[in-house]
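Following this message is one structure expressed as structure tokens.
Only one protein chain is missing from this complex, and each of the others stays in its spot.
Chains here go by letter, A and B, matching the order in which they are written, and residues are numbered from 1 within each.
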Amino acid sequence: MKQQQFIDQQRPLWDDFRRLADELDKPPRRRAQAELARLPELYRRLCADYALARHRHYSSGLVEELHDLVQRGHRLLYQRKSIWLWRMVAFVWSGFPNTLRRHSRAFWLATALFYGPALAMGLACYFDGDFIYTLLDPFEVASMEFMYDPANPLPGRSEDRASASDFAMFGYYIWNNIGIGFRTFASGMLAGVGTVFLLLFNGVAIGGVAGHLTQLGFSATFWTFVAGHSAFELTAICISGAAGLLLGKAILAPGRRSRGEALKWAALEAVTLVMGAALLLLGAAFIEAFWSSNGAVAPTVKYMVSAVLWTALILYLGFAGRGRDAT
Amino acid sequence: MLQLDTVHTFETPEGVDLSLRVAGPLPRALAWVLDTLIRYTVLFVLSMVLLPLAELGVGTFLIMLFLMEWFYPVLFEVTRGTTPGKKAMGLAVVHDNGTPIGWPASLIRNLLRVIDFFPVLYGLGLLSMLINRQSKRLGDLAAGTLVVYAEAARRADTTIDAEARTLPVPLAVEEQRALLDFAERSSKLAPGRVEELAEIISTERGPAAVQTVLGYARWLGNGR
Partner (left out) sequence: MQLDRISANVRYRTPWEGVDLGFVMARQWFWPLWRLWFVTALPLTLLAVVLLHQWPWATVLMVWWFKPLYEPLLLFWLSRRLFGEELTLRETLGQWRSVLRPRLFSNLTLRRLSPSRSFFMPVSHLEGLRGAERRKRLQVLSGGQSAATWLTVGGIHFESVLQFSFLLLVLFLIPDELRPGDWMEMLAGEEPLVTWLSNAFSLLAMSVIAPFYVAGGFALYLTRRSVLEAWDLELAFRRMAPRFKPARTAAALLLGCALLFGMAWPAADTWALDHAEAGQVIGEVLQHEDFGSRQTEKYWRYIGDSRKEEERERPQWDMSWVPIVAELFEYLLWIGAAVLLGWLLLYLLRLTDWLPQRRAARAAAAPSVLFGLPVTPESLPQDVAAAVAALLGEGRVRPALSLLYRATLVRLIHDHHVRIPDSATEGECQRIVGGQRPAAEGDFFSRLTRAWVWCAYGHAAPAADDIAALTASWQALYGAPAHE
């Protein structure tokens, strides 16, 4: 068939398709619903036309026009639009804990990399009052001691942030802590080395501070302050670490897949973990800003709440969504 | 012979080959600069409005800072398929198979910006884009995404104003296509240039040569 005959014959179809695609680009409320069901059918015929035009080597202008139409159809047909609220719920209820349990080995490895050095450094600083200076410089130590000094009316706030309100601190914790979680994950792209380094580094720093302050006898302020948000925050850092380790493993030991494929698969799993960790860190920021900093609550209550949160978190991560297909 | 090109071809489930025109480091870098300018302008305005509000303002500002730092590209990519900066450069982000980008892929490629940024100003990302055949940075590799040109090319304009002429010699399909392209593009070229082109394959000179070649094209396109 000659090109012009082909165009004359098929042009109405293409125009139909274009009109329909325009319709679909409009916001849902203003669409003419009835016709939309024709899209897949039109698209299939359009694909055939495009294949024909290419096969017969019609002019590049025509082929390109059809190519663009097919591409538009491809995008319209294969886009995934679902109710995001529902997906959020499914993610929290089953997607996230299920994914975490699928990668429990990475999680336990990250946990070991984090708590191991924390414990070692903590004990070292507890038994040797000067050991903290191998980690931090004297200025940093002084600022930290000030924060948790029982004489400080606002425990957990450094000198320059003493005047900040709870809400300002909430913003700060979100920006800072979730950022740390994201970076821990992303550094996994450096063959896992970055993640391992950040886990070790954070473990050493947190363990060192805890050991040193306990040794100084600041337990009453320090431990009551961190007890509340510790469950969410520490676990979230370990989960971010697990996500980074997944990336690292895909790069170092892709197994039977090609390295690129392994990386894509691992990243998809890992991003679920990171988003879960981000939600946990959001919770931790809330608790840290509004609950941990509240000096009026008795220490016993704070420890009890902490125990409840730890239990709830373990139950949630260990059991939520069991028996459901991961989404 | 395989020719170098910037397109990435993939097959749709319908068995049709589609191609995407992959964007290289230069337009992408410019798009990033635009996005960064937009981001900092918005943050600057926010800081002017929010910071005077003391406590509440500082908290809100820090949350906005967090969102702008990590989620500005994600939100635009998922809802619009492209960020404002990319849109200005005519770019869009899609999956490797040409489908519009979704949440997981967009999150992956944007969280991994940290690594592409390493050690300074996208050093690793630039190196990766120079090496990779599809100009992917590390985030694109992990997310399975491509940055492509979004805007449509031209539309076929196939009315040929000449009398059909039989081809004197058999032509390969690629060559037939060159003749049809000539007919399509001749209206956009300088008339002198069109004559020159036509004279290459016609024994006649000037406008007569153009008529002859257009005639061939018409014969190919419309038949007698």
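Heads up, the rule we're going with is that a contact is a pair of C-beta atoms (placed from the backbone, for glycine too) under 8 Å apart; a residue touches a chain by one contact, two chains touch by 3 or more.
Computed from a predicted model, the values in this text were never measured in an experiment.
When you scan A:W14, A:Y58 or A:F167 for touch with the missing chain, the hit is A:F167. Listed by residue number, the positions of chain A touching the unshown chain are 60, 93, 165-167, 170, 283, 286, 290, 312, 315-316, 319-320, 322. In the full complex, chain B makes contact with the omitted chain through residues 1, 3-6, 21-27, 29-30, 52-57, 59, 89-90, 119-124, 126-127, 130-131, 133, 135, 149, 153-154, 168-169, 171, 174-175, 178, 181-182, 185, 189-193, 196-197, 200-203.
Assume only the chains that are shown with their structure count from here on.
Centre-to-centre separation between chain A and chain B, using Cα means, comes to 30 Å.
Partner chain B is touched in their complex by these residues of chain A: 2-5, 7, 43-44, 47, 50-51, 54, 56-62, 64-65, 67-68, 70-71, 74-75, 78-80, 164-165, 167-172, 174-175, 178-179, 182-183, 185-187, 189-190, 194, 247, 260, 263-264, 266-268, 270-272, 274-275. Residues 12, 14-20, 54-56, 58-63, 65-66, 69-70, 94, 97-100, 102, 104, 107-108, 111-115, 118, 138, 141-144, 152-158, 173-174, 176-177, 180-181, 183-185, 220-223 of chain B touch chain A in their complex.
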